[in-house]
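The complex appears here without one of its protein chains, the remainder shown in place.
Chains: A and B, in written order; residue numbering restarts at 1 for each.
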Amino acid sequence: MAKPITYYLRKDKMPHIWCEGCGHGIVLGAVLRAIDSLELDKNNVCVVSGIGCASRAPGYLDFDTLHTTHGRALAFATGIKMMKPKLNVIVLAGDGDLAAIGGNHLIHAARRNINLTTVCFNNSIYGMTSGQYSPMTPTGKMATTAPYGHIEEPFDLCDLVFAAGASFVGRGATYHARPLSRLIAKAISTDGFAFVEAISQCPTYFGRRNKMRNALAMLDWQKEHAVTTKAASKLSPEELADKFVIGELGTRTRPEYTKRYEDIIAAAAKETDDNV
Amino acid sequence: MHSKTDTRLMQGNEACAEGAIAAGMRFFAGYPITPSTEIAEELAALLPKVGGKFLQMEDEIASISAVIGASLTGAKSMTATSGPGFSLKQESIGFAAIAEIPCVIVNVMRAGPSTGVPTAPSQADVMQARWGTHGDHPVVVLCPTSVAETYTLIVEAFNISERWRIPVIFLMDEVIAHMREKVTIPDSSQLRIVDRARPTCKPEDYLPFDADAGDGVVPPMADFGTGYRYHLTGLTHDKTGFPTGKRPEVDTLIRRLYSKMDKAKQEVTFVDEVLIEDADVAVFAYGITARAGAKAVRDARAEGISAGLVRTKTLWPFPDEHVERIASTVRAIVVPEMNMGQLVHEVERASKGKTKVVSLTRVDAEPISPDEILSALKEV
Partner (left out) sequence: MQRSGNAGPAVNSRPVIVNDRWCKGCDICVVFCPKKVLERPEGGKAQVVRGEDCTRCGICEMMCPDFAITLVPAGDKMESRFGRLGGNADA
């Protein structure tokens, strides 16, 4: 039976740090509802984060929680998962944390296909440091470090992570909080590297600098620009140009890393037997 | 494990790997780098045989980060590298210091700076080992002087790391790492093994960073996945582990962490004094240079010079008391180092002007020879 969402929170630490209307609380709610829908035992969930707005999430969660260094959440999480494969290890971090400084760890964790669920709180900005552009900031947008308009192209993070070898990749958005939660539940259930990009509004820095003065305006933008995978398949590239696709974007079955390591342990044991 | 003591010809890196396993190390993450790679190669083969796990990560930052993650599950964890990788690991070493996570970082020193002479020895990372990561942080730095000692001293490194919940840097140099020596491997029953203190309270009463629940300095540490459900962060934090910026709490945390070096000093200081009682001049040395120092002292004695050797295996916290006492009994202390003079400044500080301190430097990628030390002893 579904528990009240506050069952998963360290209530004495609330209210949380995120700004009024910030989407991160909605994404976190989707994460907790996914955990609840899978009826995971709180003693068997470990949440790891890096540095940035999104990475403050674990402090509020009643699990084993670890707030690490900028960009390195996945590397810390890999160590935890290797030594306790039965633990559900979930990484929550922002787009700057995962795709900029943490990019190397992101593609290697996907290549290894270690059973970690990663939710990228993508607000396309560095919020904690108040408004610099990130690898996910769309071209032309304004930021404190793009005062003349951003000239770079953002990653297609889902394509990148899927190409690197992930078993599950999907994108959701705060406007569609319920499907986002189902996507995250599917990611957690995947036995391999699972990645969900969650489009999340940052009214304080991204919105204010880009003519969307509050969360409602930004959520409205999501509503107008999100297309489901089904709908997208019927649209031309031109029609898709300023849209973003939500839903399951990539799945495959590959051996999971901690299980493959069991083969090494078996081989090592056999070698010892042969020598005895 | 070695039930009976056996004697083998071992490489320094090999002794480091096997000693770590004897200490209970069950997780290694590393990245190839000369001259430490043999440690990773050894452990890739040995760890799976003892229920441990080995990971070659995408870079040195990922390696130390995975080590810290593994340690949080209760596993004794280690990484190994050399100068360039050691520089990359500094930020996460600082995380281990503030979040009090036991781990051992082996740095096999090679001639630097930067790429330097990758296959040549050096002792020039001594200050980096102490101050490489930013901010006031505690750290213990050990440095073996032989292959046999590498085996036993790495066990101490893990004991210290577990007892004090502190990152321990194990500074080898390329000579110790690559030379082979006869080693009598101690029976595992002879080894003192220390494990971190775990909480005994009920999970709901657990305050992860309340040192009073421990000995006043080191809080008991729960393993992830055992129902204690606590938080760790690199931000300054309160007793619950949650971030705080309240000035008194920041001050209390920093001073408690930093005090570990003083409180641990007695227990973590390993210094040999050879022929010091009647010495007129002394050699203060560490690592492979201490071997040359021992020979120089013997040669000096043979020539009628009453020389003595101070061989320290603990670089930080620096053994002030030993140096201050000896400084008041000898005319001079010669400090040979394969660097431009680093620990010599600590010897000068600790001597408090009671004796002459002579820095002998060598930075041409070759070890210091006994004759060089002998001639320095003659000139003082």
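Note that in this section contacts are C-beta pairs under 8 Å (C-beta built on N, C-alpha and C of every residue); 3 or more make two chains touch, one makes a residue touch a chain.
Small disclaimer: the values here were computed from a predicted structure and weren't measured.
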| item | value |
| --- | --- |
| Displayed chains contacting the withheld chain | A |
| Contact residue for the chain not shown (choose from A:24, A:56, A:150 or A:209) | A:24 |
| Option touching the unshown chain, where A:15, A:147 or A:237 are the choices | A:15 |
| For chain A, the residues touching the chain missing from this view | 1-2, 4-6, 9, 14-16, 18-26, 29, 33, 174-179, 181, 214-216, 219, 223, 226, 228, 246-247 |
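Note that in this section only the chains that are shown with their structure count from here on.
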| item | value |
| --- | --- |
| Geometric centre distance via CA averages, chain B-chain A, whole Å | 37 |
| Contact footprint of chain B on chain A as seen in their complex | 10, 13, 42-44, 46, 48, 51, 56, 58-59, 62-69, 72, 75-84, 86-87, 104-105, 108, 261, 264-265, 267-269, 271-272 |
| Touch list for chain B against partner chain A, complex | 26-27, 29, 45, 48-49, 51, 53, 55, 57-59, 61-63, 65-75, 77, 91-92, 95, 224-235, 242-243 |
